[in-house]
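For reference, the structure discussed in these notes is given below.
Let's turn to chain A:
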Amino acid sequence: MIVAEQKKLEEIVEMLKGDFKTLLISGCGTCVTVSLSGGEREVEAMAGLLNMHFSQAGRQVKIETNTIKRHCDFEFIDEAEEEFKNADLILSMACGVGVQHLVERFPEKVVVPALNTSFYGATTAIGEWQERCLGCGDCVLDKYGGVCPVARCSKSLLNGPCGGSQEGYCEVDPETDCGWELIFKRLQSINMLENVMEYDEPKNWQTFRDGGPRKMRNKEYGNG
Partner candidate 1 sequence: MGEYLSLLEKRLDKGQFVVCSEMGPPIGAGLKTIKNKSAALLGYVDGVNVTDNQTAIVRMSSIAAAYMAKQEGLEMIIQVTTRDRNRIGLQSDILGASALGLHNALCLTGDHQCFGMDTGAKNVFDLDSVQLIKVVNDMVTKGVLLSGKEMKAPPYMFIGGAANPFADPFEMQMIKMEKKVKAGARFFQTQAIYNVDRFVEWMKEVRKRDLHKKAYILAGILPARSIKALKMMKEDIAGMDVPDELIERMEKAEDPEEEGVKVAVEIIDRVKKVEGVRGIHLMPVGWEKITPTIVEKAGFYPRPEVD
Partner candidate 2 sequence: MRKIAVVGGGMAGSAAARELSARGLQVVLIEKTKELGGNIREYGCKATEICTKCNLCLVDQILQEVQESKQIKKLYESKVRDLRGQAGHFTLTIERDGRLEDIEEVDQLILATGFTKWSQIEGGLPEVPPGTSRVLWASELEELLLERKDRGNIEDPLSLGYIPEKVVFLQCNGSRSIKERARFCSRVCCGYSFRMAMTLKKFYPELDASLFFIDLQTGGNIQDLSFRRLEQEGIGYMNCKPIKLKETESGLIITYEDRSTGKIEEVQVDLLILSEGMHPGAQNQFWAELCNFQLDDDGFLYPLEEGEESGIFLAGSITGPGSIADAVKSGKNAAYRIISRQGGDGNV
């Protein structure tokens, strides 16, 4: 799932300095709801705080809210078309994909982000997520026992740990697991250490961001 966190309120307020009468705060009911940053609960709280802010500043701003199921599909956006169209400014509490998708649907509207889209992650405790995949486009998990060196080693090293690995933790942060420690232990436990004994070729990063903005077409469904 996409994990996001709310921007600092100071930063959001800065984005809302312009002249507008109606502000729509729009949350998303999927990933950012689950990652507790842009669901209905957060939208309502944001509305409460911003309303206080505008009245303190003596501004007449009408705040509307909605939370739609998914900002990344037009069909859901269209369900609330009127609400979007009536707004002078939209504060999106969806991920970066959602913000841009909204802009594409309503080219005449200004949409500003309330969230920082962080990474794809898994829930590790209540309110805590960890990155597990970078979306490199060329999965190597088979070889590394299901622990990704690209995502979980701070340096994405493919041939083994760097010299900064200490007692299972990464040199970058003493609370971050060393990805290679995890890979090593995992491969050892499933008797597959021979997977990493041999030299690993430089990775082809073309399928990653390095190949330019990516798009994908499922031939079975897509027009191709």
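The rule we apply is simple: a residue touches a chain if its C-beta (ideal position, glycine included) is under 8 Å from a C-beta of that chain, and two chains touch if they have at least 3 such contacts; residues count from 1.
In picking the candidates, the idea was that all candidates are chains of the complex that A comes from, given by their letters.
As the structure is a computational prediction, the values presented were derived from the model and not from experiment.
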Of the listed candidates 1 or 2, the one touching chain A in this complex: 1
Parts of chain A lying in touch with candidate 1, wherever the complex brings them together: 154-168, 171-173, 178, 180-181, 183-185, 193, 196-202, 205
